[in-house]
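One protein chain omitted, others in place.
So that you can tell them apart, the chains are marked A, B and C in the order they are listed, and the count of residues begins at 1 in each.
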Amino acid sequence: MPSVSIGVVGLGYWGPNLLRNFAALDECVVKYGCDLKRENLEKMRKNYPAVTYTEKFEDLLKDEGLTAIAIATPTSTHFDLAKKALEAGKHVLLEKPMTSTSMQAKELTELAKKMQLQLLVDHTFVYTGAVSKIEELVKSGEIGELHYFDSTRINLGLIQKDVNVLWDLAIHDLSILNTLHNLENIASLYAHGSTHFTKQPEIAHLHLTFKDGMEAHIHVSWLSPVKIRKTIVGGSKKMILYDDTEPSEKIRIYDKGVHFKELVEDGKPDPFFPVYRSGDVLIPAVPNPEAMRVEAEHFLQCIRGKEKPRVSGEDGARIMKILELANTSLAEKKPLALS
Amino acid sequence: MPSVSIGVVGLGYWGPNLLRNFAALDECVVKYGCDLKRENLEKMRKNYPAVTYTEKFEDLLKDEGLTAIAIATPTSTHFDLAKKALEAGKHVLLEKPMTSTSMQAKELTELAKKMQLQLLVDHTFVYTGAVSKIEELVKSGEIGELHYFDSTRINLGLIQKDVNVLWDLAIHDLSILNTLHNLENIASLYAHGSTHFTKQPEIAHLHLTFKDGMEAHIHVSWLSPVKIRKTIVGGSKKMILYDDTEPSEKIRIYDKGVHFKELVEDGKPDPFFPVYRSGDVLIPAVPNPEAMRVEAEHFLQCIRGKEKPRVSGEDGARIMKILELANTSLAEKKPLALS
Amino acid sequence: MPSVSIGVVGLGYWGPNLLRNFAALDECVVKYGCDLKRENLEKMRKNYPAVTYTEKFEDLLKDEGLTAIAIATPTSTHFDLAKKALEAGKHVLLEKPMTSTSMQAKELTELAKKMQLQLLVDHTFVYTGAVSKIEELVKSGEIGELHYFDSTRINLGLIQKDVNVLWDLAIHDLSILNTLHNLENIASLYAHGSTHFTKQPEIAHLHLTFKDGMEAHIHVSWLSPVKIRKTIVGGSKKMILYDDTEPSEKIRIYDKGVHFKELVEDGKPDPFFPVYRSGDVLIPAVPNPEAMRVEAEHFLQCIRGKEKPRVSGEDGARIMKILELANTSLAEKKPLALS
Partner (left out) sequence: MPSVSIGVVGLGYWGPNLLRNFAALDECVVKYGCDLKRENLEKMRKNYPAVTYTEKFEDLLKDEGLTAIAIATPTSTHFDLAKKALEAGKHVLLEKPMTSTSMQAKELTELAKKMQLQLLVDHTFVYTGAVSKIEELVKSGEIGELHYFDSTRINLGLIQKDVNVLWDLAIHDLSILNTLHNLENIASLYAHGSTHFTKQPEIAHLHLTFKDGMEAHIHVSWLSPVKIRKTIVGGSKKMILYDDTEPSEKIRIYDKGVHFKELVEDGKPDPFFPVYRSGDVLIPAVPNPEAMRVEAEHFLQCIRGKEKPRVSGEDGARIMKILELANTSLAEKKPLALS
């Protein structure tokens, strides 16, 4: 199997992680590291001297031997860089948020399709053992009909300058939710933000009502004294608690639920009589490899046509669209009904 | 000090607790137990044989020696019973929800004032050591300006037949919030509910925005696999985490916060540069007597004119009003702007 | 079925609980309450007026209609009172520690046998849902061969005047252990105590080595800043963690273990190659009724010949014997080899 050669663009905060993970894979060679800041290049060179470092993105585009480009630059540059990469025939792994607008996201998606190239969006949580397990539990029908998804992702900081807290944090929950339920089927959406220090919400709640009655609520905050990352997935048969702050026991499956018995009361059947079931709790052993390693391998498998993208351009665009609608709801201070 | 004599009306679920707590106080005699169901009376008689048991509420009204009446009957009867009790010159402790409508609550409040009688509403949480401590921390200024109040009160069951989950559970959070911030100053309110089994929300979120920028969010559910009762009170100086499921360490005070430094960037001062402070966490020793005992003693002290009601009729009416607005918001599916 | 009539002797700290639980059972009548202190009698009379209260133990002995006596007086009086009760033909439930010496315990046991009466010892933990579940898991073979029992039972206080911490706290762990493994088969025993304030150990460790290689370690303390009640039961197939401070999830079953593979190393098979198995964790739903209620019902069933005592006089005597040996080990500061 010929080795895939990869260039990583943007070596500030996230890019080095991408480079490190691709470098660790046997079936892959990191050929380029690219950044506008020379010091970022030098820092990487110290640890990965065999890589070619450049300040010019064009060097990557021109290299016909280069298979793919992973982009971890500031969001505002994503669209241009990814477009050029796709036009140059490179597969692309694009850091989240995918682009600045959902329109751009769609354009990239169509371009990738036209060029028959892989375009994946780097929503790393999707590749964790925990989220994969939840996806399996939901899709296998084990938890029954999906009733609700309730997520809390709060901590102190890191307050972002350019995006509100939904774009920074809720994006993770949306990417997880996207693996469980079709984000196209949202009936209405309401975002509520509160702003205490800056010019945009530092705390926010996003409510999504789906056409089938499923409800999602995502609570994010940069102003919490405690770090909480807890998601409850409520089904008609079972319920899941996913606590990402647990070192190993991240998922608990509750064999709990409620159903209603018909009783006869005063001669008439009474439909109201809730019966609660509180069975065992199972903490499944879930493998916990580094998610980005799993993602890097998956990207290679997609390039080789062996797997289908778990977070495709379409997925990324769908998430972008919801974040845009959330901003609209924040601005208009009201729920949006989506047809 | 002459002993206060008390009658307890409604001996189903909550009333026996009231009777037990009043009976345990030295400065007080429980003279009557009253309920329409004879079996409830007999059950109490077994344990408290010295009390006079009756099915007739009028017996209490007519007894001129009776000082006060505690009412723990179904909500729909509260208004009538409390009105009669006040008109008969009895002080009243009224189980929550105070009445069926906020109008009724106001009417009772005015009647009590006219009659110069005490009217207290039984919001028991207010009398816990934990809530008293939080109130003290907020009012003393120790946590600084109040930024937000975020509460989660979820569990499996007990689904109510007649009221939605906000009326059943959020009422507790509103009574706590009422001790911390003026509930009159709400600028807007949004309630979001989701209904999976019955005809009214079993899961709900209530968002309150105050005129001064303070934000409250209350999340309640009857359909959670786990019991969570967690409230975060965010201040400009410190933040409090109140976890009511902890057996003794219910409150944590975080010496945490954020402020913004002005830095010079490119010759211009940059107002965006968050600095995070993460200091010690203090778990104060908080006395933890039975809240209802504290409440019962407080009621006696109010009757004697020694203390002012911590949850007066006005407080109860204010909470009722918010629950009514929440129902309106649920029905109209939109936020309500309050002048 | 004729009702069992019971007298409760000793109405200080523990006796009222016994009285309350027997009183709540339909198949049973509490006929007498007995205590030397008049105020204890009066306190009970307030709530349970139908009971006959007396300061004279003889009144109970003489009443031929009385079936059984529950004894919750100071330990030093247990032997005399229980002996008289048995001699008078009454079944006996005896508060722990059963007697002052194991000799006395054996004497009572033999007397009961001779009289064909039931003699049960009140080790309440045995009747909890959690301990019953552990017993079931061990006896069914689900956890495999029992390797170890490791228990920590520590808190601040309550320092006892007359007994050391092993007699106060480790007695609970011994009663639990007694349901899991034959306490007769101890090969050696070592008790280690440390004394900081009084004249006898306030912190202690008890090591028991069984003939079959099973090991038990019990750590008890009156001087811990935190309350810990955690027992690990290690088996060859599975392991159990029992945390009694958890409100509902008291038991976790770990599908974890180790086995050794033979590998060939340098041409010779290498017996040392541990393979670790880390499977799921199961938190079984365990019913959690009040243990003393279960115990009270069980006592009645034993009297009626329907059940065999879960904690018989023999069991109580065996536990006494170990506590005596522990005292010897503490005094001699060395392990004791038991034949």
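Everything that follows uses one rule, which is that a residue touches a chain if its C-beta (ideal position, glycine included) is under 8 Å from a C-beta of that chain, and two chains touch if they have at least 3 such contacts.
Just so you know, these numbers come straight off a predicted model, no measurement behind them.
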item	value
Of C:Met103, C:Ile159 or C:Leu338, the residue in touch with the unshown chain	C:Ile159
Sole residue of C:Gly33, C:Pro97, C:Gly129 or C:Gly234 that reaches the chain not shown, by the stated touch rule	C:Gly234
Touching the absent chain when the full complex is considered, from C:Lys84, C:His207 or C:Arg293	C:His207
Sole contact to the chain not displayed, among C:Ser3, C:Thr198, C:Asn288 or C:Thr328	C:Thr198
Interface with the undisplayed chain - residues on subunit B	249, 252, 255, 278-285
Residue ranges of subunit C at the interface with the undisplayed chain	147-148, 150, 152, 156-159, 161, 188, 190, 192, 194, 196-198, 203, 205, 207, 209, 213, 215, 217, 219, 221-226, 232, 234, 239-241, 252, 254, 256, 258, 260, 272, 274, 276, 278, 333-335
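The rule is simple: only the chains that are shown with their structure count from here on.
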item	value
Fraction-based call for subunit C against subunit A, same above half, different below	same
Mean-CA-position distance for subunit C and subunit A (Å)	52
Multi-partner residues of subunit B (at least 2 other chains)	none
